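I am attaching a structure below and will ask some questions about it afterwards.
Heads up, one of the protein chains got dropped from this complex, but the rest are sitting where they should.
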Amino acid sequence: MLRSLIAACLLLTCSLAAQAQDRTIQDVLQEHAEVIAQSSRKTIAPAIDAIAGSGLPAAQDVLQAWQAKDMWQRESDGLFFKAERVDSSTYELIDFATGESVGTADKGDLEQLKPNSGIRAMIGAALVQFQLNDPDAERRREALLAIQRDGEASHLAPLRASIEGETNPEIKALKETTERLLTISFDPDDAARVKAIEGFKGSLSLDARAALNPVLTTKIVPAEGLPESANVKRELRAGSPDLTVSEGYDLLVSAGVIEPQPSLAERKAALESHIENGAVAGVPLAELNTQDARDRAYAALAQEGVAPAFDPDFTMEAAVASAKFAEVYDEPSKAVTDAAEATLASINRAVGLNQFFDLSLDGLSLASIYFLAAIGLAITFGVMGVINMAHGEFIMMGAYTGYVVQQIVPDYTVSILLAIPLAFAVTFAAGVAMERLIIRWLYNRPLETLLATFGVSIALQQLAKNIFGTQARPLTSPGWLDGALSFNDVVSISYIRIAIFILALIFLGVFLFIMKKTRLGLETRAVTQNPRMAASMGINPDKVNMLTFGLGSGIAGIAGVAIGLYAKVTSELGSDYIVQSFMTVVVGGVGNIWGTLLGATMIGFLQKGIEWFNPSNTLAAQTYMIVFIIIFIQFRPKGIIALKGRAAGD
Amino acid sequence: MTMFKKNPSLMVFIGLLAIFTLAVTFMSEAYGTGALSTSFVKTLGKTLCLALVAIAMDLVWGYTGILSLGHFAFFGLGGYMIGMWLMYARTEIIVVESMANAALPPTPSEISDAIGTQIFGVVGSSDFPLIWTFAHSFWAQIALVVLVPGLLALVFGWLAFRSRVTGVYLSILTQAMTLALSLYLFQNDSGLRGNNGLSGLQNLPGADAISQDNISIWFFWASAFALLLTYLIAAFIVSGKFGSVIRGIRDDEARVRFLGYSVEGFKLFIFTLTAVIAAIGGALYYPQAGIINPAEIAPIASIYLAVWVAIGGRGRIYGAAIGAGFVSLVSTYFTGGQAPDINLGFYTIKWVDWWLVLLGLSFVLVTLFAPKGIGGLFDLITHRMSPNRHGLPLGPDKGSLREEEAEK
Partner (left out) sequence: MEVKTQFKATLASALFASTAIASGAMAADCPVKVGVLHSLSGTMAISETTLKDTMLMLVDEQNAKGGVLGCEIEAVVVDPASDWPLFAEKARELLTVHDVDVIFGNWTSVSRKSVLPVIEELNGLLFYPVQYEGEESSKNVFYTGAAPNQQAIPATDYFLDELGVEKFALLGTDYVYPRTTNNILEAYLKDKGIAEEDIFVNYTPFGHSDWSKIVADVVALGADGKKVGVISTINGDANIGFYKELAAAGVSADDIPVVAFSVGEEELSGLDTSNLVGHLAAWNYFMSADTPENAAFIDAWHAYIGDDSRVTNDPMEAHYIGFNMWVNAVEAAGSTDVDAVRAEMYGQEFPNLTGGTAIMNVNHHLSKPVLIGEILEDGQFDIISQTPEVPGDAWTDYLPESAVLKSDWKDLGCGMYNTETETCVQLKSNY
């Protein structure tokens, strides 16, 4: 009885008076039970407003629980509770108003409310008023993020009021920035907006651009009949890059400035509807299989007055030639748009520069990945001259080693630290085995090495499929490699890529050290230059070849762990990199690690550069890169850094 | 007729091919007992085309020493060229038929638009790209089957040989070319229907009433005839003085150059000629396969081609043909799911899973222990062993000891 009275009062919008003390948050929820259960962003707004505007202390709790998907509805009576999981099928119900448990319930009797992210954002926006002054700093930050995501005019006043009392300097700064963003969008006072806009000069923040761009939205209209007060950006004519002839034509037609000409399809339809005795306007049907004949028949129809007139000489260009168009801001205030244009121009310059940096970082990262994949090959192919088509499969073996280690050692950090030496050991052993069993018999037959190692490659690939299945396997990076190093909203690079870059640098160092400073390196260089002479000097070429090949393979294994971390672990992982790796080595110049480095850098940057020119088609970028490499090799067949003299081998 | 004298195997091959063709015909569903299903006749026809391209590969690799990893790309290009006409002509018939019922007789541009919509509607477009300009003409596309791969090979070969890119570098470069081509064709924007490729090629335009049983055997004959011609051409090329020169190039390029031969010219000729042969093989293969798409051109296909030739035996034409036929048929058998599983008690070997491992390993073994491949078996039979030269190695350095085929 009382409840229906309250409901009636609400209907009469005498709610303020009627918000009696005994009205609980449950009542508010029940009033909107249907839309809450329906959970659609299109209809949910009244429910959220009612809860937020109820003035009840539990409102914040309800919204937070709802947002976190912790609110459940009991099916028997339709009441809403916050529920906490006891075990897989029992939940403890907590009353919102009292915050006390009202017993447990079976999961089958409960219905979880699952607001989608659109609704969650709306709840977040409604929560702002509660959270802006929340004692918990994290909540305050969340509220500010909610405003930045989904700001409303109503947020402006509470936000301004909360700045004064903010003690946390970091959040205070965030509040001030957010306040200026809101000012740009919602403040009625133009002067305040201009001031706020100018404050963002040169800022790289995405939010600043997101606030400024909507101020500058424009539309193109025919210049004629434009009201004096219109905030015109510029005048333009059809046929310019910003307004094609057909767009201009459509604008004029829809503005009623010119009469539309019947289109090809309309003319055809008119012809079809006037077929009489196997002819249209006297032209026999059989003759209507050319456009010329159809035009003649249509002209006759138009003459009869049964179809709209059509001028055969009509062109869109002529129709729009004399028309003027204007691009008009949606924002009426010229002061605001001028300030926004100026600020955005300065921002765009900064953004352009930073995008270039970002692209360079991407290129650098890709280069380091290619380098890492190719460095093992730089040893086996570059130094020893062995074509190892199974190199990609060594990379794959390394990645799978990482996966297996992670299955045994659950701690991601420890497992990665274990996986790296293990991957080296596994692929080193595989490399040595392959060198002993196959390659050493074929040192004089390089083309056949290619084919034999290709045989090994397909066998290993299929073997991996048989053991690990065809499904991709997870190789997860440790938590401290999650996320990205962000310089600003434009320039950022993920930590995992930085780690790969550092790894690549380390290997460059290791390679140089081994080749230049150790006995093995010296012997390797000697054996590759002249095995007989080296053997005469007491070097065992067999042993050196074996170790060198093992070293190259081992490095491939470590590269596999790194590549698996940032991409995927499948049996086809290796074949994705093999052609690129060979090209990296060949482009750079065989037998020189600096060449490989240069080759990887060139390929990485080139690919990113082409991607930048054609952002919608990454495949094209790869194609053109390979074509470029082919052409490059025609002109520098020995690569960027060509060996000279005896070391060149010919 | 030095050709026949130098190649005693030629007559044997021709004879065997003729017997084989007749046998298949009399066992086919269309003209014989029906012991061989149409799908198997198609498989055999395709295998003949593969043997054909393997002979081309043998010419360029086994005889001239250029390990090209791009010949399957030429093969695919040939397929694409004939496929364009097949698709266009087939669709044109359908479109004209359906438009015959329209109120107004269609204009030529309406027909062409409708064909475009039919062909490219599948990949979300409707306009004819420029490369389809000649698709309406059978003879133009037939010419393109030869011209496009031929020109590509000519330009690529000219650039590569001119820069003296040799050995494994050339292999990698041809592989890069193949990769670029397949990536290019994978793009929808390339105008050849991207990943979908050209399909329904087995339905010859205007031959709806003719059963695939008959069409398959016709293509089988055509493939056998083309294989025969290729074999004769290859035998002719390698038998004369020209053959000696290219073998010389294979064994020591520098020496041949010092003798005054234009090494680049010879290589370019062989490279282009084999590309054209491969393309013709492709033009016969894909109407039997029914569909061509960029995956066919991927670098791995060209490597497999080299594998066939190596297993069959390089440097002898019949070896290449045998290798291609043997490996592709055995592959079909083992991956077809028909081969019985082997139960080892603790583990059941499923051939579907283990066939590739076996193939890979057998390939290693062939390279290591039987560099002459299956063809080497015939040497055992005919006692055509290499001369037993103890003492001096062949040539000045071990490096030149690549192929021993000196005759008694």
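Each chain carries a letter (A and B) given by its place in the written order, and its residues are counted from 1.
Convention: contacts are C-beta pairs under 8 Å (C-beta built on N, C-alpha and C of every residue); 3 or more make two chains touch, one makes a residue touch a chain.
Please read these numbers as outputs of a predicted model, since none were measured by experiment.
Colleague: Looking beyond the chains shown, say which of A:133, A:494 or A:529 touches the absent one.
Modeller: Touching the chain that is not displayed is residue A:494.
Colleague: Touching the hidden chain in the complete assembly: which of A:201, A:237 or A:465 does that?
Modeller: Selected residue, touching the omitted chain: A:465.
Colleague: Pick out which of B:32, B:129, B:205 or B:290 touches the chain that's been left out of the picture.
Modeller: For the chain that is not drawn, the touching residue is B:290.
Colleague: Looking at the full complex, which residue from B:194, B:319 or B:360 touches the chain that isn't shown here?
Modeller: B:194
Colleague: Go through subunit B and note every residue touching the omitted chain.
Modeller: Given the touch definition above, subunit B has residues 37-40, 42-43, 94, 97-98, 101-103, 117-118, 121-126, 183, 186-188, 193-197, 199-200, 202-203, 212, 286, 289-293, 295-296, 335-337, 352-353, 355-356 touching the missing chain.
Colleague: Tell me where the left-out chain touches subunit A, residue by residue.
Modeller: 39-42, 114, 116-121, 149, 206, 209-214, 351, 355, 358-359, 362, 365-366, 369, 465, 470-474, 476, 482-484, 486, 490, 492-497, 563, 566-570, 572, 576, 608, 611-612, 615-619, 622
The rule is short, and it goes like this: only the chains that are shown with their structure count from here on.
Colleague: Which whole number of Å gives the spacing of the CA centres of subunit A and subunit B?
Modeller: Comparing mean C-alpha positions, subunit B is 42 Å from subunit A.
Colleague: For the complex, which residues does subunit B have touching subunit A?
Modeller: On the subunit B side, the touching residues are 65, 67, 103-109, 156, 159-160, 162-165, 167-169, 171-173, 175-177, 179-180, 183-184, 186-187, 189, 299-300, 303, 306-307, 310, 353-364, 367-368, 371, 398-399, 401-402.
Colleague: Note which residues of subunit A are touching subunit B in the complex, please.
Modeller: The contact residues of subunit A facing subunit B are 268, 271-272, 275, 280, 285-286, 288-291, 294, 387, 389, 438, 441-442, 444-448, 450-452, 454-463, 465-466, 575, 579, 582-583, 586, 617, 619-620, 622-623, 626-627, 629-631, 633-635, 637.
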